[in-house]
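Take this structure first; my questions come after.
Some chains omitted; the rest stay in position.
All chains are identified by letter, namely A, B and C, in their written order; residue positions are counted from 1 within each chain.
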């Protein structure tokens, strides 16, 4: 279903080329200050237009239609909507007959008996991450009220792109407007020249959340964070702390020695979580994004009209690397989960 | 909270050294045939006692106390309980003062103001996976009723252990009673000799589930599966299909060409899921297990009684590689998620 | 929270004098035909303007901004919004200082630390029943697909008003545009002349729903229906079948004899429900509406500015009998609950 969370609930709605997309936030604490300008930075980090992203350009101006009064959240559901503007639906009619490999064209039609809105991927479009990013702005404010230490905040950036690790000395790339390190630039340009796409890995770090967040068993902090991360289109893997490398370590290497009564540890292989509960160290995790499914390069797929295998060269405007726009979305999802845990 | 699922709901309860642990299953379809013998195989695959696992030996006989009548599920909640028998609580009193690095000792005490049951890890013990395994037996029966093709079923096995990949020609290891490939045996024996522990990676494959399972956005098949997987103690990462490797691929490599009107694809980099919805190909994912936290080898930690860093050499009985017992738990979790999606 | 339902989920948002109010419907079956005209009849039955209702006049034109494509539900969340037009917020500033007796002015301010939107009752306004009525239109269509017998449908009407029972031979009054029986007319006019208000009782009848709806225990059909009914502002009581009169009957009088293998009964004291499960007979229940809280007649209340008891004569436009507009809202709520039970 399209609602997530227990005490901070996020309901998303909309299709890529429908009239509006938006989000209803339930459980926003009354009195939380909020103004339209609060959204600018994060929405800009998600915006397309930069090299490697789709040239589809949207104003993406949030309109808060409920839950805000005189600059503060009222306690009632806070609803943020965005108009869909720069749509070229004709680009997509083709995909009814020839579902894109790696895309939801086929499964959406199966799931919804062919009644799904096919324009721009409909409800399966990555455009749904726009209201999620807006929700993240509100969630970050809730998280900020509960941070204990100085090195606070939720911060994500690309640490791998096109199979290349972040070069030594480079900071993680926070969004498409950031300067890319040289090997990443080459990988991107090479893929674009071929009409192809590349993937990347986003690392997220939550500096010093409250100790004790998360629930035992089902609603472990990792369970909730991964649940939210895999809701982002294009995610293939999620790992915490040492992640998959932990499987190759010994306990004596991987365990984090506790060094004081605050639970601080001298390493952070656990990614700040033990037994599903935050231990006060930074929560650290990585999210793997696949290369964009829609590419110009010719691919084989089934042609339902011809009842035969056929060759598809996807027209339209696409991101060459969706991971470029992903960091702020990862942050938003992390903040949504943490806000929910904080408000429990 | 301790309940998971929408239409097939699993509520777990119990502590490692409490009187009983168990599970309440809500939504089991009336008429599902079930008998005590159905649990034997899966519970045996989880049982300890083999080399590399804790010598704690439990009968682990399931007692179905509600929801079953004359060999069939009644439609009412089905409750399965297990007695806790072979407990040696004195082994654990130490961990109140000296929380084990990598364990929930510290976070559980913080979370629950020191009222947590400390014996054997209490509610954070991996013993909670026993009722989960039992729930998985019921869930697998529900899944079996909805499988479309022949190569059916939920099947998991170890594909990496102690940092060593599965040797060519070896089948994944399904449980602790299976013969281990030589390099794994060495890795295990070496760690045991050192009083240390090792990790592993479990791969799970769901042969041909129904097409169209999963919900758009929040409740994508990946979101729900990863939510359940990260509820298993010791999990550090989850990836689907090509997983983290997908981030280093191009779209033209990673996308799976559709080869017929049933949605079958010639590769399965997507792990059987597009846009969060199953596409009819096998669902494939991998789960990384860290090395067991509790080890005999000396480690530094904080001593709350002495208010100083101290050295802990954990007494008691432990698994040297929890991943050995994990495959059937991964299967159970996968079946629980799929059953829920099927019953929606 | 502001979401209701398990498999058919209704999320409402908005304030009386905010920019927009609306509803997100999750779980609408893909392919359900829907057009703007479908809403006209029900929205008209809720509309004010007739004698006894507030003269606030709104166009109340539904705008479907997501989930609809080429005349059918897509399967994605269906969002319906309404603009708030004819607002006179100055009318309400008074109620911050002097909370209306019987209204949520005081409790809303307490609940939300004074940050609640006070204009027109904000999120506590009966205007929220507008999106609920629209949701009901969609829900009725889902219910219609599952009705078994001929005498189908969800139908509610007033059976008591101003303390007067429905005169013999009169049909229940379905909305404010219906002609009122004489004694009701008198009661209404008399109250209006005095600047006062009156209440009423709505009876709802669901003709022949599927047998077997409802869940045992917590989610009995009565539990879910009453949950939804008490969400309508102004409801004081809900009873099923013989209702409170059943408490004065003997079992031999109240029990409904089963007369055939379809479960039909010769009486319907149970209101069509046994053990929380529908038995195939009409579901019948009554909902008591209090008189409108806001009245022109002078009342005592606390004046927070003066810190003293004071006299309030509420200005503004009010309904003299909210029950007049309630039948279609009761129908909507009933349909929402039944749709959810049908889709489980």
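The rule is simple: contacts are C-beta pairs under 8 Å (C-beta built on N, C-alpha and C of every residue); 3 or more make two chains touch, one makes a residue touch a chain.
Values in this document were obtained by computation on a predicted structure and should not be read as measured data.
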{"item": "Full complex stoichiometry in copies [only 3 chains shown in place]", "value": "4"}
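In this section, only the chains that are shown with their structure count from here on.
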{"item": "Chain at the geometric heart of the assembly (C-alpha centres)", "value": "A"}
{"item": "Intercentroid distance (Cα basis), subunit B paired with subunit A, Å", "value": "26"}
{"item": "Distance from subunit C to subunit B - Cα centre to Cα centre, in angstrom", "value": "46"}
{"item": "For subunit A paired with subunit C, centre-to-centre distance based on mean C-alpha positions, whole Å", "value": "39"}
{"item": "Junction residues of subunit C, two or more chains touched", "value": "7, 75-76"}
{"item": "Subunit C contact footprint on subunit B (complex, rising order)", "value": "6-7, 75-76, 216, 344"}
{"item": "Subunit C contact footprint on subunit A (complex, rising order)", "value": "1-3, 7, 9, 11-15, 18-22, 24, 26-27, 30-31, 63-67, 69, 72-79, 81, 111-113, 115-117, 119, 122-123"}
{"item": "In the complex, subunit B residues that touch subunit A", "value": "1-4, 6, 10, 12, 99-104, 106-108, 110-111, 123-124, 128, 160, 162-163, 191, 194, 196-201, 211-212, 214-220, 222-224, 226-231, 233, 235-244, 246-261, 263, 265-266, 269-271, 273-279, 288-295, 297, 299-302, 304, 307, 309, 323"}
